[in-house]
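Encoded as structure tokens, the structure appears first; notes follow it.
The other protein chains are all here in position, but one chain of the complex has been omitted.
A, B and C label the chains in the order they appear, each numbered from 1.
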Amino acid sequence: MATDVKKSAPAGDRPLPDERLTEFLYLLKLARYFDERMEALYRQGRLPGAIYSGRGQEGTHVGVASALEEQDSLFPTHRDLTAQLTKGLDLKRVMAQFWGRIDGYTRGRDGNSHIGDWAGNRTFTVMSHLPIAYPVAVGAAWAYQRRGDRRVAMAICGDGATSNGRWHESLNWSAVFRLPVVWVVNNNGFAYSTPNDREFAVPTIAERAASYGMPGVRVDGGDVLEVYQAAREAVDRARDGGGPSLIESVSLRWRGHAGHDPAKYTPEQLLEEFMANRDPVRNFEEYLLAQGVVTKEDVDEIQARVERAFDEGYEYALASPFPEPGDATKGNWVEDGYWTSEPGRGGGTEAG
Amino acid sequence: MATDVKKSAPAGDRPLPDERLTEFLYLLKLARYFDERMEALYRQGRLPGAIYSGRGQEGTHVGVASALEEQDSLFPTHRDLTAQLTKGLDLKRVMAQFWGRIDGYTRGRDGNSHIGDWAGNRTFTVMSHLPIAYPVAVGAAWAYQRRGDRRVAMAICGDGATSNGRWHESLNWSAVFRLPVVWVVNNNGFAYSTPNDREFAVPTIAERAASYGMPGVRVDGGDVLEVYQAAREAVDRARDGGGPSLIESVSLRWRGHAGHDPAKYTPEQLLEEFMANRDPVRNFEEYLLAQGVVTKEDVDEIQARVERAFDEGYEYALASPFPEPGDATKGNWVEDGYWTSEPGRGGGTEAG
Amino acid sequence: MTAAKAKAVEAGAAGHGAEPRGKRTEDGQATYLIAIAEALWEEMERDERVYLLGEDIGDYGGAFKVTEGFLDRFGPDRVVDTPIAEETIVGMSVGSAMEGLRPVAEFQYADFMSSGFDEITTVLSRYHYRSGVPLPVVLRGPSGGGVRASSFHSINPEPWFAHAGGIKVLCPAFPADAKGLLKSAVRDDNPVLFLEHKWIYRRIKEQVPEEPDFLIPIGQANVRREGDDVTIVTYGAMVHKALEAADALAQRDVSTEVVDLRTVYPLDEETVLRSIEKTSRAVVLSESYRFVGIGAEVSAVIAEKAFEHLDAPVVRVSPPNLPVPFSPTLEDAFLPQVSDIEAAVERLSAW
Partner (left out) sequence: MTAAKAKAVEAGAAGHGAEPRGKRTEDGQATYLIAIAEALWEEMERDERVYLLGEDIGDYGGAFKVTEGFLDRFGPDRVVDTPIAEETIVGMSVGSAMEGLRPVAEFQYADFMSSGFDEITTVLSRYHYRSGVPLPVVLRGPSGGGVRASSFHSINPEPWFAHAGGIKVLCPAFPADAKGLLKSAVRDDNPVLFLEHKWIYRRIKEQVPEEPDFLIPIGQANVRREGDDVTIVTYGAMVHKALEAADALAQRDVSTEVVDLRTVYPLDEETVLRSIEKTSRAVVLSESYRFVGIGAEVSAVIAEKAFEHLDAPVVRVSPPNLPVPFSPTLEDAFLPQVSDIEAAVERLSAW
């Protein structure tokens, strides 16, 4: 599958101010480090629930989410935590969520990457069912269009989720209404253990865009700038009333579907090839060094910032109390005011 | 929409034995006459329930269903009664169904074209939800493939139903497994009151086939032979292991969505154009006359046969008793034997 | 009504909305259909965030003509014809509600809510509890049988959606209640499912208030008829059958109280229990299926919370969990009839 994408060398003259580029590097390294540390904690039995590794796909996630403005909205899946962090989620609260604490974005009601912060940064609180947020993105985009808001909705799902009927309904509907929405498919080669060719019988997902009447492009998820530029184009087009677009960003899921999965089904050679040549983090770091945007010292400094952020997040999470048992039945109806008042913090920190 | 299809003149040398062609004419005229008579009865308040007119689309229905062999299966929708009759349903029992009688194929449990006869001629008992039989056709086709049966499943739905997720799932799945199935879209220009351009943003449905990795063709539903030949090709390909195909047959729904609907939304000029130039029944009759396959007398004789069949069906239907009230709770579980024994006939003929 | 008229009306009720929606009578009576249209019209006039979406609701005015004339008044931005994609009709409603709009989505028939089931029960019903984001979404559509429309145009889906837990479920029986409850639904900040029984649409007329702020509170049952011997707890079209039965029973000196739930979720337990305390006997009547239906819940509540007051078993009258059959003989046997209700009440009053 993915290997047929030629690696496009990063543009000689840089497409973005150096601070933005450095910020990309920070996000890429944060994502990678977070992913590795969380997996270690999971293996040690120190992390409850599930983890869905985005390793190897950081270029896709940072690239697409960076193309959004603050007022734009993001509708991700379980795999897209890096995109959510890029859109502005606070790592501390993200980690509190993983540990089921009251300071997580869902107040302990959901775990792992089933997270979002609509009021804060317009990220939809992720649900498992695939791709259940796609139709919701249609509604947000329609609201922008109706109000002339010049805002854009972006939804992400995986290669496997494209086999689901909701994917079709959403793309079709968005084309009929020419909605300001960008459909992203994070094609990481597998749906759990299922390879692309058991999910669809065409070489690329991008080419399906034509059958809806929208532009589609396939990019290399190993190259964050290529992803960013394609996403930027699609976002600008949507914002200017040009309607929806489809972006297929190709990478490989380096780890198993979730923390427990050894992913024996992933061809070793394929994995090696991706890790050796298409590592979005290392590739971009080397590019910035080559371009003189950052020095070795800067990189070390960034890495140190990343590790500090993680450690602070970890501390914050474990120090945050569990929700109060008595609050379990609150917050289902708007009128009980649970979500507009301070939640109880009496759940202790040692439960479970 | 449809007008952009050039009328392809029927082939000079005839593609089928004259008896088959004459049978086509009989079916076309039967469909037309049935449709007109039933509408009249409905307007007089003498027909219960609903009627979904297939008028103007007889070429599509007779053409696609004629391409199937007896052992092949058909999965239609509410609009496709003519295709079901072509596949072999008995008009008498069809009419008993419309009047809710015990001799209808569903023993009075369902009405109108919500009909089928799986054991008899492999027609799926129609359900309303669109296009809910598409995924079921996938299963039948998969069974044929697994057993090397050289049998084919054909499913029909309308233009509007293609916006639904099930349509996508089924086409995609059938391509992944290269199943022996033919997907037919009866594009009659409207989904209830909704025109094509509010259902999808591409010029044709046929072109979507490519995005699944299957052949797709758009034919003129006004020309039963063109439809038949395309369907035949697709059926043969499927039977020979060549996988699924998509056929879009273009016509116009001459009447309202159902008996009650005056269809004021249908552009008059469009309707006139179709009725004048693209009447599948008259076109084919003229073709057979021109080809000398039938004489004027033959045509009158066929018409007489058609009217006899209808009158016999009507008599049969009204003479058939309603189901016994006490049987309402039977036949839900196989083990109660309701469907393998003679049903009660004590419901009288005057109920409702 | 003459037989012919009856047929015509029945056709109309079966979704064959050929006839226009119609108007109030001189003396201000409105059908259920008109009352529902008025509620939508008034709420759209009041709040421009309110908009309608659904299949064929614009130019055509909807399969039952509820939205006839709305497109002309409110335009295509607020009366949106959609593709046949129920999952996305719900998703569109959720997403636009998240952005501050107040969608009211029409399902052409409540039967097709099953085609949007996942977005309704997974997204709409559960989102607020997990995120705190309010979702002021109304889903509405014609439900119910008794109109010879067979299995796919007769369903009563309220048990499925009441079970979901995050959606209020309304099933009014009268025009005024329909209007007042629908207006409350549109103003509610939570998801609401509003089921319009198609048998009632053109059959039931009454005086309906015209004040723009006439509201019926969600979650309040209504004692439609006072009585001392037996309580019938019911809702929707069955309320009319219950009242018919109560009249007949009165001739035989059985005094029947009829409680119309109006809202099935959240359930007004208090009104139900107060009635049982008085009569000590309960018949729970529903058109929705018996097994794990609304009637099961009402019976369970009575059995748990009114046990002390019960002088007789809590009897359910409801159809079996089977597809609604088409043939008149079968549908009549399938649906609770007035005679079934009378028999159940008499059995209890004789206890």
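Going forward, contacts are C-beta pairs under 8 Å (C-beta built on N, C-alpha and C of every residue); 3 or more make two chains touch, one makes a residue touch a chain.
Bear in mind that the values here come from a model prediction, so they are computed numbers and not experimental data.
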{"item": "In the full complex, displayed partners of the excluded chain", "value": "A, B, C"}
{"item": "Which of C:Ser96, C:Ser151 or C:Ser349 contacts the chain that the document leaves out", "value": "C:Ser151"}
{"item": "Candidates A:Ser163, A:Asn186, A:Gln229 or A:Ser251 - the one touching the absent chain", "value": "A:Ser163"}
{"item": "Contact with the hidden chain (one of A:Pro48, A:Pro203 or A:Pro267)", "value": "A:Pro48"}
{"item": "Omitted-chain contact residue, chosen from B:Leu47, B:Met95 or B:Ile132", "value": "B:Ile132"}
{"item": "Per the touch definition above, residue among C:Thr67, C:Ser93 or C:Ser115 touching the missing chain", "value": "C:Ser115"}
{"item": "For chain A, residues in touch with the removed chain", "value": "45, 48-50, 100-101, 106, 108-111, 114, 127-130, 160-161, 163-165, 191-194, 198-200, 258-262, 265, 322-329, 332, 347-348, 351-352"}
{"item": "Footprint left on chain B by the chain that the document does not show", "value": "73, 105-107, 109-110, 114, 116, 118-119, 124-125, 127, 129, 132-144, 146, 153, 165-166, 169-170, 172-173, 176, 331-335, 338-340"}
{"item": "Chain C, residues in touch with the chain not shown (by the definition above)", "value": "114-115, 117-118, 121-122, 126, 129-130, 151-152, 159-160, 162-166, 265, 267, 284, 289, 291-297, 299-300, 302-305, 307-308, 310, 312-316, 320-323"}
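In this text, only the chains that are shown with their structure count from here on.
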{"item": "Maximum centroid distance from chain C, chain identifier (CA atoms)", "value": "A"}
{"item": "Approximate Å spacing (C-alpha centroids) for the pair chain A, chain C", "value": "42"}
{"item": "Intercentroid distance (Cα basis), chain B paired with chain A, Å", "value": "46"}
{"item": "Where chain C touches two or more other chains at once, by residue number", "value": "83, 85, 87"}
{"item": "Where chain A touches two or more other chains at once, by residue number", "value": "165-166, 169, 172-173, 176"}
